[in-house]
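All protein chains of the complex are present and in place, except for one that has been dropped.
In order of appearance the chains are A and B, and numbering begins at 1 in each one.
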Amino acid sequence: MPRTELKEKFIEFLLKASAFISIFTTIGILYVLLSESTDFFKEVSIVEFLTDKQWTPLFTEKHYGILPLLSGTLLTSFIAVLIAVPIGLSIAVYLNEYSPKKIRKILKPTLEVLAAIPTVVYGYFALMVVTPFLQLFIPSLSGFNALSPGIVMGIMIIPLVASLSEDALYAIPYSLREASYGMGATKLQTVFRVLIPSASSGIIVSIILAISRAFGETMIVAIAAGQQPNFTFNPLVPIETITTYIVQVSLGDVVQGSIEYKTIYAAGIALFVLTFILNNISYYIRKKYQKYQL
Amino acid sequence: MISNSVKINRFKDRIFKWYGLLSTTIGVVILFVFLYTIIKEGWDRLNWQFFTSLPSRRPSSAGILVPLLGTFWIMILTTIIAVPIGVAAAIYLEEYGKKDKFASFIEVNIANLAGVPSIIYGLLALEIFVRIMGLGRSLLSGAFTLSLLILPIVIVSTREALKSVPKTIREASYALGATKWKTIWNAVLPSAAGGILTGVILAISRAIGETAPLVVIGAMLYITTIPTHPLDDFSVLPIQIYNWLSRPQKGFIENATAAIIVLLAITFILNGIAIYLRNKWQNKVKW
Partner (left out) sequence: MQSKISAKEVNVYYGSNHVIKHVSLDIFSNEVVAFIGPSGCGKSTFLRLLNRMNDFIESFRMEGQIFIDNEDIYDKKINVEELRKKVGMVFQKPNPFPKSIYENVVYGLRIQGIKNKKQLDEVVERTLKQVGIWEEVKDKLNQSALALSGGQQQRVCIARTLAVEPSVVLMDEPTSALDPISTATIEELIYHLKKDYTIVIVTHNMQQAGRVSDRTAFFYMGELVEFSDTKELFTNPKVDLTQKYITGRFG
């Protein structure tokens, strides 16, 4: 008898230890980012980091201003969200409220396929398909630019927005739709006056997660945006994002412990802070919203 | 007798319906345009030589043998590492620590990790696995990195699967005098196996498509030897694709396209299996 009890306790311990790994991961991330970037900030002041408009750690005349990378990240993400949110939300509304079941059955899995495609493949499309296509209409578009990877990133994020918004719409009780139709409202009026307001927190969550996802996207921009840290919001010229910079340094022969090496951790912590804030906002909205639902 | 505003509203409604259908089809159309381009550009390159050759400076004699084997290695190692830990953690959270503070803390933490950009995992791994643990740029480093990355996915999907197992199954087992773990092992896990498997396959499919964290830990080397040991240097398909894409010669772009076909084939096969299992499992298990 005590033997089985011992065994049960031991197994529970193993399971709990596995659950602990996620905590270690978080601690690990924080530790690594903080310790390496503390070293960085010993050599570069935070003020310079946040206000200098140039980022040239790999040149002889070094500048360490995160603004160009930040503008690149914001610009591509903005374009992506501009594509992903309206289309994703429309898809959610269409699939939930309008489409016949048969069409839904075909279209939904196809969208899931879109979500399963590796990002490096999307990068290829941005570089080889979308940029040349856009150049037909915008002759001044550089071969590397923010527009094309932004659009492709948006396409990649569509399934995320669509599926989260769809869950939110799906959770609205049918009785509210009945009440609205019963008063002579059309579907469209029901969608905009009842469903979207009622699902607003879920939809906001989907938008925040889309932004966070766009901030962290790496390969599409690394392949198609040009890796040039320009402090600009012009979508037609080459830019560099925080993530791409990390890739760029990782590809070169940067000596460990050098200031160049530490810059990727400084860039990393900027990215981490941005996404961490967004993820937490969305997490708490979702928690609150679940309670409200029941 | 129909009032004007009703007419206008009906018209708007119809417009929106078409707009919605258009939005939804756009995704599908884009998907087909993409697939068509790739197959058109890369299909001819897919010959025996391409699958069996080592890297080369000449595009026409280069092949994907090394990255393809690397991808398979990574797939296996990541499964071995991430699945037991992820499933165990999910069992703990779902069956043991349900209500306590610690469990809800871990839950917030996992939700957070799921949203951390993959490249950050690369920065973590570069420091911990590559340098501190001294695993270097090996397959094992790569597998550990990707395991951490997909752990949240495995945990969340396993929890979903466990949640869908009805209470009655647990009660029936307890009523027969089984211990908690025996109940989980013999009654709960078998009932949840289909759902767990689906989630695991999707997570692995995500792992083999990842590029960024592996670039950070330094997997993009010019490797001319086949990996035979977990501590060997490695490359994987997405890395090879990125590498070829960043070269100017046309031949390499064609190679990249062909490699994309292979990578997509593996991804789609895995997703297909997962969807098949999910449907089969959902149809069979109607509580």
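Basically, a residue touches a chain if its C-beta (ideal position, glycine included) is under 8 Å from a C-beta of that chain, and two chains touch if they have at least 3 such contacts.
Computed from a predicted structure; not experimentally measured.
Student: Using the touch definition from the header, name the shown chains in contact with the chain that isn't displayed.
Tutor: A, B
Student: Of A:E5, A:E48 or A:E178, which sits in contact with the chain we cannot see?
Tutor: With A:E5, A:E48 or A:E178 as choices, the missing chain is touched by A:E178.
Student: Tell me which residue among B:R10, B:R131 or B:K182 touches the hidden chain in the full complex.
Tutor: The single option touching the absent chain is B:R10.
Student: Write down which of A:Q54, A:S198 or A:T232 is the residue touching the left-out chain.
Tutor: Looking across A:Q54, A:S198 or A:T232, the contact with the absent chain belongs to A:S198.
Student: What subunit A residues would touch the chain not displayed?
Tutor: Answer for subunit A: residues 100-101, 173, 175-176, 178-186, 189, 193-194, 197-198 touch the chain left out.
Student: Touching the hidden chain in the full complex, which residues of subunit B are there? Just list them.
Tutor: 1-3, 5-6, 9-10
The rule is simple: only the chains that are shown with their structure count from here on.
Student: Can you give the whole-Å distance between the Cα centres of subunit A and subunit B?
Tutor: 16
Student: In the complex formed with subunit A, which residues of subunit B make contact?
Tutor: 6, 9-10, 12-13, 16-17, 19-21, 23-28, 30-31, 33-34, 37-38, 41, 84-86, 88-89, 91-93, 96-97, 103, 105-106, 108-113, 115-124, 126-128, 131, 148, 151-152, 155, 179-181, 202, 205-206, 208-212, 215-218, 220, 238, 241-242, 245-246, 253, 256-257, 260, 263-264, 267-268, 271, 275
Student: Applying the document's contact rule, which stretches of subunit A touch subunit B when the two form their complex?
Tutor: Residues in contact with subunit B: 4, 7-8, 11-12, 14-16, 18-23, 25-26, 28-29, 32-33, 36, 86-87, 90-91, 93-95, 98-99, 103, 107, 109-114, 116-121, 123-125, 127-129, 155, 158-159, 184, 186-189, 191, 209, 212-213, 215-219, 222-223, 243, 246-247, 250-251, 256, 264-265, 268, 271-272, 275-276, 278-280, 282-283.
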